[in-house]
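Shown here: the complex without one of its protein chains, the others still in place.
For reference, chains read A, B and C in written order, and residue numbers begin at 1 within each chain.
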Amino acid sequence: MAQITLVEAVNLALARALQDDESVVVLGEDVGTDGGVFRATQGLLGRFGPERVIDTPLAEALITGMAIGMAVEKLRPVAEMQFAGFGYATIDQILNHAGRMRHRTQGRLSCPMVLRMPCGAGIHAPEHHSESPEAIYAHIPGIRVVYPSSPRRAYGLLLAAIRDPDPVVFLEPTRLYRLFKEEVSDDGQAAPLDVCYTLREGTDITLVSWGGMVPETLAAADALAEEGIAAEVMDVATVKPLDMDAILASVARTGRCVIVTEAPRTCSIASEIAAGLAEDGLLTLLAPVRRVTAYDVVVPLPRLEQHYMPGKARILEAAKNVLAFG
Amino acid sequence: MAQITLVEAVNLALARALQDDESVVVLGEDVGTDGGVFRATQGLLGRFGPERVIDTPLAEALITGMAIGMAVEKLRPVAEMQFAGFGYATIDQILNHAGRMRHRTQGRLSCPMVLRMPCGAGIHAPEHHSESPEAIYAHIPGIRVVYPSSPRRAYGLLLAAIRDPDPVVFLEPTRLYRLFKEEVSDDGQAAPLDVCYTLREGTDITLVSWGGMVPETLAAADALAEEGIAAEVMDVATVKPLDMDAILASVARTGRCVIVTEAPRTCSIASEIAAGLAEDGLLTLLAPVRRVTAYDVVVPLPRLEQHYMPGKARILEAAKNVLAFG
Amino acid sequence: MTIVAKFEIRYSQYLDPEGKLVQSPPGFARDPKELIPLYRWMALMRAYDAKAIALQRTGQINTFASLLGHEAIQAAIGTAMDADDVLLMTYRENGIQLIRGVTLKELFVYWGGDERGSNFSGPRKDFPICVTIAAHVTHAVGAAYAMRLRGEKRVAVCVLGDGATSKGDFYEGINAAGVWKLPLVFVVANNQWAISVPRSAQSASETLAQKAVAAGFEGLQVDGNDVIAVRDAVDRALAKARSGAGPTLIEAITYRLSDHTTADDASRYRDPEEVKAAWKLDPVARLRAYLGACGVWDKAREEKLLRECGEEVQAAAQAFLDMPAPGAEQMFDHMYATLPAALAAQRAQALADREE
Partner (left out) sequence: MTIVAKFEIRYSQYLDPEGKLVQSPPGFARDPKELIPLYRWMALMRAYDAKAIALQRTGQINTFASLLGHEAIQAAIGTAMDADDVLLMTYRENGIQLIRGVTLKELFVYWGGDERGSNFSGPRKDFPICVTIAAHVTHAVGAAYAMRLRGEKRVAVCVLGDGATSKGDFYEGINAAGVWKLPLVFVVANNQWAISVPRSAQSASETLAQKAVAAGFEGLQVDGNDVIAVRDAVDRALAKARSGAGPTLIEAITYRLSDHTTADDASRYRDPEEVKAAWKLDPVARLRAYLGACGVWDKAREEKLLRECGEEVQAAAQAFLDMPAPGAEQMFDHMYATLPAALAAQRAQALADREE
C-alpha cells in the first residue's frame, strides 16, 4: 500500500478500470501523450494505446456527445473536461441526452459514462479554472454527481462511477490534487455511491461538506475540539442523489448544522441540504442552519480568490454562531 | 386599454422597446417572417425591418454569443431561444461571458442583453419543449433571472429587463401564453425587478410561487379561502436576485410556508427559499416548510406531464399538512 | 501566391423529374423490378404520414413532423443499411425507421406522447429520435468509434436537416469523424427549410456538401427526389466506410412538402408557388412514372398497394389507441438502472397522486 495523492489515486483508478474492462476508454483534450494537464491520465496512453486513450480535437460538446454515443454502443467511456469552467458547453449533452437515454427508450438503451472534471478554486489559476459547478449538474435528472475529498475516496468512488450503469459527473478538487497523501491500496474495490461518509463523529454540531472544502471543514472541527466541542463531520461525496437521510439523522442527534461549499450560494447543494432540514429536520433543529458558501459573484482572478472561498475562519465563525444559539 | 394574453404582452413590450430605443434588436430562430413559433415576435419584422428583427441560423451558442457581442458594442439585443430546452448550449456563453463582462473589465464594458425563452410543461409538446430551468440560471453570478406570471407583469418586467444595464434571462411560461387575458396599457412603464409581488394578502400561510405555477397557486389559495384559511400568495417574479426579505417578512406574519415550482426539486429555487427560511426565518416558523415541486425526473412526454407538474391538489395537500401542524 | 488545396463538389441524378433516366443506372437499379420494394416503402411512408396527420388533427396524437417529400431519401437509406448498422436521426426520419423494423404502432405511440414508443422491438441498437438539432452528430461519432475499436464492420448512419448544418455540434462531429476516419455516413436531407428559415439564410455556402471540406473528407450532392441517385450514393458511402476509408457527407436535395410540423403553418412564410413547383419534383410520382414506363407497375398494382398500406396503418393506429395508458411509475422506473433511495419517496407520491 502506497501513500499517494488524490490525482495519483484518480490515475490509479483509471488504469485499474482500463486494465479490468476492455470496454473502458479514456478521452479528452491532452489526455494522451501529455497525460492530462494535471497528469491524471499520465502513463495510460503508453499502457493502453491511442485507440483507448484518446486525444480529441478541442471541442467539449463533441467530447461529451461522443462519450454518449460510445456508451450507448456499449463502451464505458471516461471523458475529461480539461476544467469544469470549460464544461458548460456540454450541459446540453448531459441534460438532454446522457441523463435521458435510459428513460427515453424505457430501458432499451443506457448511457454508462463518466465525465470527469477538475474544479474548485485555490490554485492561482487563470479565469475559468476555479469554478465548482456541482449544483448545476445536481439539478439535472438521470445522472449522478460525485465529488470526492481524499485520495482513498477518489479511487473508490471513481471505480464505482465507471462501473455504474448510469452517467456520472465526477468532480475533482484541484486544490486537493496534491495537498496530502493517503494510503490507497489498488485492490479494485469500489466505494459506495449515494451515501454520505461520516469522517468524524460528534454530538454538538454537524458540519457537512464535500470536495475541496472538506479539509477546511475538518480543520474547523479540530479547532472546535480544542474548545471541547464535538463536531460531527460529514463528507457528502455523492451530491446527487443526496443522502439526506444520513444528514437528517446526524442533525437529529446534534440539533445544529453548518453546511460548507465553495460554490456560489444561490441554489447550491448547501441550499438543498438546508431546505431538506427546513422540511424534515425542523423539529430537531436547536438553532438556525448556516450555509458557509462562496459569494454569488464570479470567482475572482487569483489575487482575491482566498477571499472568495470560505475557509476555516468563516466555518468556525458560523459554527460558533449556531452553537451560541438557544 | 386592451385585454391581452401573456404572449401578446410580450409582443407589445418588444414592439414598444424597438420603437423607443433604436439600439434594441430582436434575434433568434424564426423570429422574423414567422413571428416566432408562439407569435411572440409577430409583426415586428414588418415594422422594424430585417436589420433589427433578425432571423439567425440554427445555432444557439451563436445567438447568445452574438447578443453578447452586440451588447458590448452598445446595442440592446433581445435574443430568443426557441424553447428553454434548446437553450442549454448557451449556458456557457451566459455564465462565462454575459455574466462576467462587467466584472472582468471592472466596469469598462457591460452586457445589457435579454435572453428570452419559452418554458414550462403543460402544452402537450414534444420532448425538450417543457422544461423549467430557472434554477440553473439562478446559480449563475452576474445575471438576473425573471419569470413573469401574468400579461401585465410580463409587459412591465420585459421592458425593465430590456432597459436593465445587465444581462437578464427572461423565462416565459408557455402554459400561460394564452391561458387568460389581462388589461395591459401600453404605457411603456417598466415594472420593478428584484422584488416579489404580493398577489393576495393573508395571515395563515404564505404560498410562494412564480411563472407557470402561479395560477395553480392562486387556485389553491381560493380553495383554502373557501375553508376560511387566508393564504398570502407571493409571485417571486425575479428569481435571481431573490427578494428573500419579502418572503421572510411574510412568513414572519404567517409562520407557515409552501413553495411551489414546476422545476425538478434538487437545488431548485424552492430549495433556495426553504434554505433562506432555515437560516433566517427559523424562529418564526410554526411548521416545517414544504416544497411542492416537480419530481427529480425527466419531464415526461405529454401523456404523463400532468402527473409530473404539481397542480392545485398537491399544493392544497401540502398547505393542509403545514396548517395541521402544531 | 501558390495554390495549396483544391476542391470540387459533384452532383448526381439518374431520374429526371419526369422519371426518365438521364444516365445508365447503377447495378442495383439495372432491373427496374428491383426498385419495386423501394416504391412500396415509399407508398407506406405516405400512408403512414397521412394517418399520423389525421390522428393529430383529431387530437389522438400530439404535434407530428411530416416526412412528405423525404420518401426517396428515406427509402434509399433504409434499404441500403445493414440490419446491424446503426441509425441516428431526427423526428423526420420515421420512414427509415419503418424499413429497419420499427413498427407503425410504435411510431404512433411515440407521437402519442409516450416513451414506450422508443423502446421499439425492431433495431434495438438504433438511437432514439433526436429532437435537439445536430446533437446526434456527436453521438454518431462515438458510436462509430466504438464499432471501429471493436473491429466490427458496422457503420453509423447519421441523418440530419439543412438547418442542422449551422449548429456547432454538426461541425464538431464531422471534424472529428474526419480526424479518425470513422465508419460514418452523414446524410443531410436538405429540404430547403428549417421551420421558416430558408436554406439561403442558413449559410452562404454554395452547397451543404462543401461543409465536409472543412472536415477534410468527401462531400457530394445528389438529387434527393431521385431514389436511384440517393441509394447509389449511400451504397457507395457505406461500402467506403465499411472498407475503412472513412466518412462521407451526402447532401440530398429535396423539399419539405408539408408544414414543418402540425403545429406550424408554412403559408405564413412560404410562397405557394414554390410549393407547387416542388410537387413537380415529387419523389414518389417520379419513381412511379419510371416503373410505369418500364412496364413493371400499373394502376391495378398501385390501387392494391394503396389499399394494403391503408389497412396496415389503420390497424396500427387502432392497436395504438387500444394500448392502456402508462402509469405514473413510467416517469421513474427507467431514470436509473436501480431507483436511488432518494427518489423512492417521490415515486410513491406520484403513484399516490395518480390514484386520487
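Note that in this section contacts are C-beta pairs under 8 Å (C-beta built on N, C-alpha and C of every residue); 3 or more make two chains touch, one makes a residue touch a chain.
Note that the structure is predicted; figures quoted are calculated from it, not measured.
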Partner chains on view for the chain not depicted: A, B, C
Omitted-chain contact residue, chosen from A:I4, A:V53 or A:A89: A:A89
Touching the absent chain when the full complex is considered, from A:D20, A:D34 or A:E201: A:D34
Residue touching the undisplayed chain, where the options are B:V26, B:A61, B:L176 or B:A191: B:A61
Selected from A:P126, A:P165, A:P192 or A:G326 as touching the chain missing from the view: A:P126
Residues from chain A at the interface with the omitted partner, ascending: 29-30, 32-35, 37, 55, 57-62, 85-86, 89, 124-128, 265, 295-298, 300-305, 307-308, 313-314
Residues belonging to chain B that touch the chain removed from view: 25, 51-52, 54, 56-57, 59, 61-62, 64-75, 77, 92-93, 96-97, 101-110, 141-142, 165-166, 194, 241-245
For chain C, the residues touching the chain missing from this view: 1-12, 166-169, 171-172, 175-176, 178-179, 181, 201-207, 209-211, 213-217, 221
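Convention: only the chains that are shown with their structure count from here on.
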Chain centre separation (chain A, chain C; CA means) in Å: 40
Rounded Å distance between chain B and chain C, as computed from the means of their C-alpha atoms: 36
Rounded Å distance, chain A centre to chain B centre (Cα mean): 30
For chain A, residues that touch 2 or more chains besides their own: 61, 92, 96, 103-104, 141-142, 241-242
Per-residue multi-chain contacts in chain C, two or more chains: 115, 132, 168, 330-331, 335, 342-343
